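Note that one protein chain is taken out, while the other chains of the complex remain in position.
Chain nomenclature is as follows: A, B and C, assigned in order of appearance, with residue numbering initiated at 1 for each chain independently.
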Amino acid sequence: MIIIMRMGAAKEDIANVLNKIETDGFKAHPIYGVERTVIGVIGDDREKRPEPFERMPGVERVERVLRPWKLAGREFHPDDTVIRLNGVSVGGESVVVMAGPCSVESRDQIMDIAHAVKEAGATVLRGGAFKPRTSPYSFQGLGEYGLKLLREASEATHMPVVTEVVSTRDMPLVREYADVLQIGTRNMQNFALLTAAGEAHKPVLLKRGMSNTIEEMLMAAEYILAAGNPRVMLCERGIRTFETATRFTLDINAVPLLKQLTHLPVIVDPSQATGKWDLVAPVSKAALAAGADGLIIEVHNNPSEALSDAAQQLKPESFGALMDDLRLLAPAVHRTL
Amino acid sequence: MIIIMRMGAAKEDIANVLNKIETDGFKAHPIYGVERTVIGVIGDDREKRPEPFERMPGVERVERVLRPWKLAGREFHPDDTVIRLNGVSVGGESVVVMAGPCSVESRDQIMDIAHAVKEAGATVLRGGAFKPRTSPYSFQGLGEYGLKLLREASEATHMPVVTEVVSTRDMPLVREYADVLQIGTRNMQNFALLTAAGEAHKPVLLKRGMSNTIEEMLMAAEYILAAGNPRVMLCERGIRTFETATRFTLDINAVPLLKQLTHLPVIVDPSQATGKWDLVAPVSKAALAAGADGLIIEVHNNPSEALSDAAQQLKPESFGALMDDLRLLAPAVHRTL
Amino acid sequence: MIIIMRMGAAKEDIANVLNKIETDGFKAHPIYGVERTVIGVIGDDREKRPEPFERMPGVERVERVLRPWKLAGREFHPDDTVIRLNGVSVGGESVVVMAGPCSVESRDQIMDIAHAVKEAGATVLRGGAFKPRTSPYSFQGLGEYGLKLLREASEATHMPVVTEVVSTRDMPLVREYADVLQIGTRNMQNFALLTAAGEAHKPVLLKRGMSNTIEEMLMAAEYILAAGNPRVMLCERGIRTFETATRFTLDINAVPLLKQLTHLPVIVDPSQATGKWDLVAPVSKAALAAGADGLIIEVHNNPSEALSDAAQQLKPESFGALMDDLRLLAPAVHRTL
Partner (left out) sequence: MIIIMRMGAAKEDIANVLNKIETDGFKAHPIYGVERTVIGVIGDDREKRPEPFERMPGVERVERVLRPWKLAGREFHPDDTVIRLNGVSVGGESVVVMAGPCSVESRDQIMDIAHAVKEAGATVLRGGAFKPRTSPYSFQGLGEYGLKLLREASEATHMPVVTEVVSTRDMPLVREYADVLQIGTRNMQNFALLTAAGEAHKPVLLKRGMSNTIEEMLMAAEYILAAGNPRVMLCERGIRTFETATRFTLDINAVPLLKQLTHLPVIVDPSQATGKWDLVAPVSKAALAAGADGLIIEVHNNPSEALSDAAQQLKPESFGALMDDLRLLAPAVHRTL
């Protein structure tokens, strides 16, 4: 931490800051500049909040030196984490494609779609049974029955299943049926849920909060990791900006930046990030080219009758065409599919 | 709902849309314009999502006509909701000031602060026992012990208590101690928690998600109202923008706009919205002048040793001075304090 | 400037940075921490960009210590700047209200409105003759004829005139007619125009760019000040955020923060910031309560026929009622009107 004093800060104010640093168990190292005094705090102050210093008389602001995460960062864990799901590896050379409907709606629907995406080359099945919906009057998912159907589709197609858990209350239930627990964008800072996911002994797909920074996403991952679960995948799914022509703005910069900062696999969700089915293919290709370890794509056999997110789901044919494109693209960026 | 067809949409596409509208139980009313056809949907289509139409061939986009909320809006409930808490009314002519520390830290701390804010004129006590923290390594609150201390301070000062509940799991516990259940910014779209608050038979202070629109805030309130709890206060607490000179950007426009759209009381949190104690007073006055029904302000007796949000907490003296200013200001905007 | 080295940066990389600091004419002060080395740069490095250091091997990032502005800040100019315009003072105890139509449309229109706002208590006349419009097909203003009409209205009502200049090409013309040169939001970083305004020997009303930070606004003011013109007023007029329920989001926090950082007067534009005439009054009151030195408000005698910004202009009656409210409010925040 570096503490920047106001111009003309009183000697006494400087002395108080130096004092507090030492009392807190760190070493203080002041630099007396031309206009201001700056004080370096020496020691591992990662768990120390800067605010108490900001509140002291004479202090202008505090800058952190050490990054606030430990377990999620590459500094103490330089090698890529590879997560294994019944024969599918996430985070290695091969790019994983997770596909399926936004919501599980019926037995026929999920079975049809599961077979279609499997045939096109997907290796993980996605589908929502508990749906977080903006309106209390919208379809909220089939709940446990939806989980059962997902399990059945998973077994029929030999694909592991990723599905969302929206509440600590549902965690025991969802754990029982899912291979990967998805934490959705609206729950990225639901810390009780993160801790529960950390104790769940299942891989977690952590979606970025729609207005959370990359640092906050890594701190959310840190909650899961610190609770004892090392199998976390991060998912960039678009952030909220002033642009309304698309549902969200995919932060493509985040993909290579996350690969630098963390050893955890990085997945991209082009369906949520665009909200428009006809942008899903070009944006999926962009994500792969930027270095994503996987994609999670919404596919529906009858989108205009879908009970949620109809506008952004691909038909199986378009998904098949996209998979062909991705197979062509992967070797050009030194990946396999 | 109004469905805007693409330029040159095929007759068949238009027919299919007209058909689907009728099948869904509504009346279709097409307008054949110079370049495009536009189709009005007649009937209460509030619970109908626009996406299925957006996904149909020939459709360019869909605009909603009816606002998606019912219970939260003034249209069917024109009069202001006034919420009574042991003698304190929220939403009437009198402006309520809720004050107390960010976190409850000890018996002495909460008792001292409660007496100080009471003496300065606050009528509701705030304090956090379960704290949602960005880092798993930060102080997470005293939990049930904190709730007990809040209760004790509440009884000693005869002020009702507002405190945050962060998880459905904690709801039964928090209900027992709190007079008002606070749903924090990171949980505004934690729909399981909203539903639990709707069933809790206690007034709720619902904070705006830091990147949620006013429409989404009203839909979150709708979850609580629809679950049977009519006592909801809305809280504007700053939104996330590109500006980093303050912690958040207080959306002052939202205050009078909410007063137009909804009958629910509107509270403003200047502490969270600015993140800087020396901006709290002017911004509190602005909120009152803009029409807020109340303020919720962080006060700490020793901010530079506070275990959370040290930079934004007022000292009791500054809080007292602010209360004096507010007492002067209230009559100038036709309110009492 | 403080240079934060990467964890495990090579000794040679550190030596190179120390070297470059000294070569650039500053003193280097390294702090060898537990995990990283941090290097303080001693001297007035305000005009030194941090990027060259960021690009050096082993450097993680650079934090600035000194604020980048000089002339705009309070550090070397603690007292408030008061700008005098023919008998009207901006920046003193008295709050100034500038009012008039978005665009000058005709002789009758501007004369009528000028008399109406004068009578209601405005002391400066606003009106646009050169209009920056999003669409090339929209009304672009009356140009020089509009300026002549403004001048005539100004003389008839004895109010100084503020009007926008959109191009260096128009500067000589606008200078001739205007008492205050307005730089609009879309030109806040049109540096050629800022420099021209700096050389124009007229007071300047500098509007904040809709997505510019407070720091960038102060740097834009610095361009004008550094070119020799000390008479700059800053105007908060709403920033662009994700919220679309209002046209922009008024950054009310910016008002007291600017008053801390700079000695220049701070004006608020509630018309642009809300885009809705029925939010103008409460937001004007909020701005005054937050400490603004003035308001600039759009008033039109027939808003639904206005050639620009029809939705946000007040009618003279509503403006009169607002002035009454402001006269009640000003003493409660220790100002006069």
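What we mean here is this: a contact is a pair of C-beta atoms (placed from the backbone, for glycine too) under 8 Å apart; a residue touches a chain by one contact, two chains touch by 3 or more.
Quantities reported herein were computed from a predicted structural model and do not represent experimental measurements.
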Exercise for review: Give the residue, chosen from A:T37, A:S211, A:T262 or A:S318, that touches the chain omitted from the document.
Suggested key: A:S211
**Study point:** Of A:E54, A:E105, A:D251 or A:D269, the residue in touch with the unshown chain
**Key:** A:D251
Review point. Who touches the missing chain here, C:R36, C:H77, C:K148 or C:R186?
Key: C:R186
Review point. Where the complex has a chain not shown, which of C:I42, C:I83, C:V162 or C:M210 is the residue touching it?
Key: C:M210
Practice item. Extract the touching residues of chain C with respect to the undisplayed chain. Key: 20, 46-47, 49, 51-56, 68, 132-138, 140, 166-170, 186-187, 189-193, 195, 210-211, 216, 219, 222-223, 226-227, 240, 277, 303-306, 308-313
Review point. Which parts of chain A are in contact with the chain that was left out?
Key: 211, 213-215, 238-239, 241-246, 249-257, 260, 273-274, 276, 278-279, 282-283, 285-291, 325, 328-329, 331-333
Exercise for review: List the residues of chain B that touch the chain left out of this view.
Suggested key: 2, 4, 7, 29, 31, 33-36, 38, 40, 42-44, 63, 65-66, 75, 211, 240-242, 244
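Criterion: only the chains that are shown with their structure count from here on.
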Review point. From the C-alpha centre of chain A to that of chain C, how far is it in Å?
Key: 38
Practice item. Using mean C-alpha positions as chain centres, tell me how far chain B is from chain C in Å, no decimals. Key: 31
**Study point:** Chain centre separation in whole Å, for chain B relative to chain A (CA means)
**Key:** 26
Point to revise | Multi-partner residues of chain B (each touching 2 or more other chains) | key: 211
